[in-house]
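Only one protein chain is missing; all other protein chains are in place.
Chains here go by letter, A, B and C, matching the order in which they are written, and residues are numbered from 1 within each.
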Amino acid sequence: MSSSIIERLYASIALTRRVEEWIADIYKSDSIKSPVHLAIGQEYIAAAVIDHLKQSDYVCGTYRGHGVYLSKGGDLNSMMAELYGKETGCAKGRAGSMHLVEASKGVIGMSAVVGTGIPVAVGHALAIKQQRRNDVVVVFMGDGATEEGCFSESINFAALHKLPILFVVENNRLAIHEPLHKRWAADTLTERMATYGIPSKRFLEPDVLAIHQHSGTLIEAIRNGSGPAFIECNTHRWYEHVGPHEDYDQGYRSLEEGDSWRAQDVYLTLGEQLDSDVKARIDENIELRIQAAVEFAEQSPFPAPEELFNYVYA
Amino acid sequence: MSSSIIERLYASIALTRRVEEWIADIYKSDSIKSPVHLAIGQEYIAAAVIDHLKQSDYVCGTYRGHGVYLSKGGDLNSMMAELYGKETGCAKGRAGSMHLVEASKGVIGMSAVVGTGIPVAVGHALAIKQQRRNDVVVVFMGDGATEEGCFSESINFAALHKLPILFVVENNRLAIHEPLHKRWAADTLTERMATYGIPSKRFLEPDVLAIHQHSGTLIEAIRNGSGPAFIECNTHRWYEHVGPHEDYDQGYRSLEEGDSWRAQDVYLTLGEQLDSDVKARIDENIELRIQAAVEFAEQSPFPAPEELFNYVYA
Amino acid sequence: MSTPNTLRLIKYVDALREGAEQAMDADKSVFMMGLDIDDHKGIQGSTTGLVEKFGPERVFTTPLSEDAMTGVAIGAAMAGQRPIHVHIRMDFLMLCMNQLVNIAAKSHYMYGGTVQVPLVVRTMIGKSWGQGAQHSQGLHSMFAHVPGMKVVAPSNAYDAKGLTIQAVRDNNPVLIMEHRLLYGTEAYVPETPYTVEFGMARTLRSGDAITIVGVSNMVMESMRAAELLAEQGIECEVIDPVTISPLDFDAIEASVNRTGRLLVVDNGWLNCGFSAEVLARVAESDHIKQKIVMKRIGFAATTCPTTPSLEDAFYPNPKTIAMLAYQMVTGKQDWEPNSESCQLAYQSQFKGPF
Partner (left out) sequence: MSTPNTLRLIKYVDALREGAEQAMDADKSVFMMGLDIDDHKGIQGSTTGLVEKFGPERVFTTPLSEDAMTGVAIGAAMAGQRPIHVHIRMDFLMLCMNQLVNIAAKSHYMYGGTVQVPLVVRTMIGKSWGQGAQHSQGLHSMFAHVPGMKVVAPSNAYDAKGLTIQAVRDNNPVLIMEHRLLYGTEAYVPETPYTVEFGMARTLRSGDAITIVGVSNMVMESMRAAELLAEQGIECEVIDPVTISPLDFDAIEASVNRTGRLLVVDNGWLNCGFSAEVLARVAESDHIKQKIVMKRIGFAATTCPTTPSLEDAFYPNPKTIAMLAYQMVTGKQDWEPNSESCQLAYQSQFKGPF
């Protein structure tokens, strides 16, 4: 594994991790007046897959989308301003954390209605095909989202039309607080996807380099017309479903489980593989960017009330 | 195979076949002022499966539901009156052919919005379980219905809760005029259902006795708490999607395909296995019943216009 | 916009097809998808020939997956395409509500103006011959309720073509509500592409006794009612709003201010619907000083029954419209038009199967 890959992945994961840790901190001050769904502990999946994308490719995340947005090159300042509800936000303060978007970077607008982004992402893949472009789409979703009918409908359509899209399930085995066994008849999603005739693979461990390599191979094939593919990554959400706290004390899951995932924290393990000065440089740069973004967000103006009626119609 | 089974199956299939042939005839006279979707050629599936049910069991069919209704013991007179829009119809003339119902015989109301009956049938299975009853539900659907998200959602839920329901797909490889290959990414539905951990089996041929036997075994197991099961039966629709005519001249499918299915017409092959006087008695009885039903329907009154507002609320 | 040129008398169904065809000719980002649009029946002829002309990449059927297919159309629209998504019945839109209401209508606003959804949804209302509960609904009010959606309702072939082309050019989600019984009706329609502007009502008949606003095929029924009333010396002003949202309320307001009476004839249920909206706006208007006599008529407040004996009572028709208007104008109930004169030719053109 080349050290530049590890460097890139670390930088991407560290950026999301640190941004979200900052968000958790700031959140307690009530400056962010919008729900935040942190992906702390799960960042490596988006980072690994998105590392293979170019600017004109698309990604679609969910309301838990800071990492997807940042990994794809979404502007940190305008994301932070968006969380603060400022006019300089990526959606001019209309969206908040749950609906990040940055069209110029291929970040499809995210949705807070679970599952709805999946067919929208497939639609982008259809457009790519119709426009004879060389691009691909990667759509990220939770395990819960796969229970929505539109997920099955979307997979079938994408496979039928051999659309250039990679489906990535971040299976943290929770939907809010509900465990998988209360929602899935069988833990066989990947096998099921294979029945659509698309390459389907599951990663039980947070093996970021394996995910990176495999998704690279898939994306390359998709770019060359193979049609869609699917990966499922078991993972773990460190924080509460929504909000800035951990919540192992709430009894719906065990701290032991959390500890075992923390012991494999990709952020740390990758960081350890870097030269300490390389790592320090990356880390410092990240802190500076975040500080600047927070300052930018704080100093930006709120939208003026008179602007309420802007953007209802295009 | 005991001759009484063959007799029963023949009687059931012949009833549906002859009723629908009558309907096709009558339709040309405009007495039936409602769309009719004929299942001619497909009747054997409902007949074979429903043969194992008792009155308190439920069935759910579709807008192509005459056979399901009749095989479950739905009253022929009130079905015919319903097609005529008469007050004596099974839904008092409010429903027409697409929405047959007979609660007292366990015939769940059918729906003209494809796929919608599937979760409703699962709901009946949930009620059975909650009420600690010994009954089962059989839900019939077309291949097209399995493309609706609610199908996947329903299967998952039924399997998760081990509900007493058998899913039966009548795969005539058409949705209206659209062939399977324009709608399914892969012809692997049965394999996909198996991934939910439920017994799943496919019948490529119109082998009515095999379907009968297998569904009998499944229904017995379901009654004993095994949870849901799935079967897919490849079949062929002889008539146009809706209406009283054949339409092989329309070019969307070949007459050869039709001929190969007609050569295996279960109605004929079962009939040939019967003593000719047994068959004659059954046939005669059917003709008399149909004649009586048509007379009943014709002589029944239309709902009075003042009744328009009945049944909006219970 | 463009000047009408050679006019031909063509059917609504053909105008729909021609509008789409010309929109696709003009802009290769326009494509059409929807169940059964490429089969030999071609959505009752309204899509016939398009797959032959434009090929299966631009004209294709879909799986029975209305929810996801709507999302796909939305996504394609966001990525620069201009999809026309066709549904053979409006009732099936209930499966797409989440994508239409929560994504299509909201994206431009929710994403701060950075995203557009130039999506056209074609959808048809069924009527008669036992269409029944689930193939007959006029659900335009639900969509008009949602900011970000536009809803148009062509009542004739001219508008069918012009609104289709305008809808495709619009950068917002536009729902075209068509009516099955109108498919066979004819009007003079220019050969070349043209647009019908949104938010411009059309006054089809002038009069001073009462303003009748009719939606979709209720325009035809209202026009016949107006003829019957004219024989009684009552001159109705008949207004076709053409587009439900945006609504040209100014035209209605001006007319009502003249006639002093308003009857809205809707092609859907009344409660919390378009007909209520029109009455409410009149009631709120600061330009109307007099008390206006107002009524509404539409689908009966029931599920649509299949049997003709009840279905006849479910819908407004020239007789019930005329009698209600007569009563509003004269205060009397002493007149009933004879039933034959209330028959409309276009209604008997339709016969099952669908």
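Operating definition for what follows: contacts are C-beta pairs under 8 Å (C-beta built on N, C-alpha and C of every residue); 3 or more make two chains touch, one makes a residue touch a chain.
Quick caveat: nothing in here was measured; it's all calculated off a predicted structure.
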Selected from A:L9, A:I23 or A:M98 as touching the chain missing from the view: A:M98
Contact partner of the left-out chain, one of A:T16, A:S111 or A:T235: A:S111
Chain not shown: contacting residue from A:E20, A:E102, A:E147 or A:E232: A:E147
In the full complex, which residues of subunit B touch the absent chain? 58, 89-95, 99, 101-103, 108-109, 111, 113, 116, 118-131, 149-150, 153-154, 156-157, 160, 310-314
Name, in rising order, the residues on subunit C that touch the hidden chain in the full complex. 67, 91-92, 94-95, 97-98, 101-102, 105-106, 109-110, 132-134, 137, 139, 141-142, 144-148, 245, 268-277, 279-284, 290-292, 294-296, 301-303, 305
Residues in subunit A touching the chain absent from view: 30, 33-36, 85-86, 89, 93-99, 111-115, 144-145, 147-149, 175-178, 182-184, 240, 242-243, 250-252, 302-305, 307-309, 312
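Everything that follows uses one rule, which is that only the chains that are shown with their structure count from here on.
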Measuring from the mean of all protein Cα atoms shown, which chain centre lies nearest? C
What is the chain whose Cα centre is as far as it gets from that of subunit C? A
Go ahead and note the Å separation of the Cα centroids belonging to subunit A and subunit C. 41
Just how far, in Å, is the C-alpha centre of subunit C from the one of subunit B? 36
For subunit A and subunit B, what's the span in angstrom between their mean Cα positions? 45
Considering subunit C alone, which of its residues make contact with at least two other chains? 62-63, 65, 67-68
If a residue has to touch 2 or more other chains to count, which residues of subunit A qualify? 149-150, 153, 156-157, 160
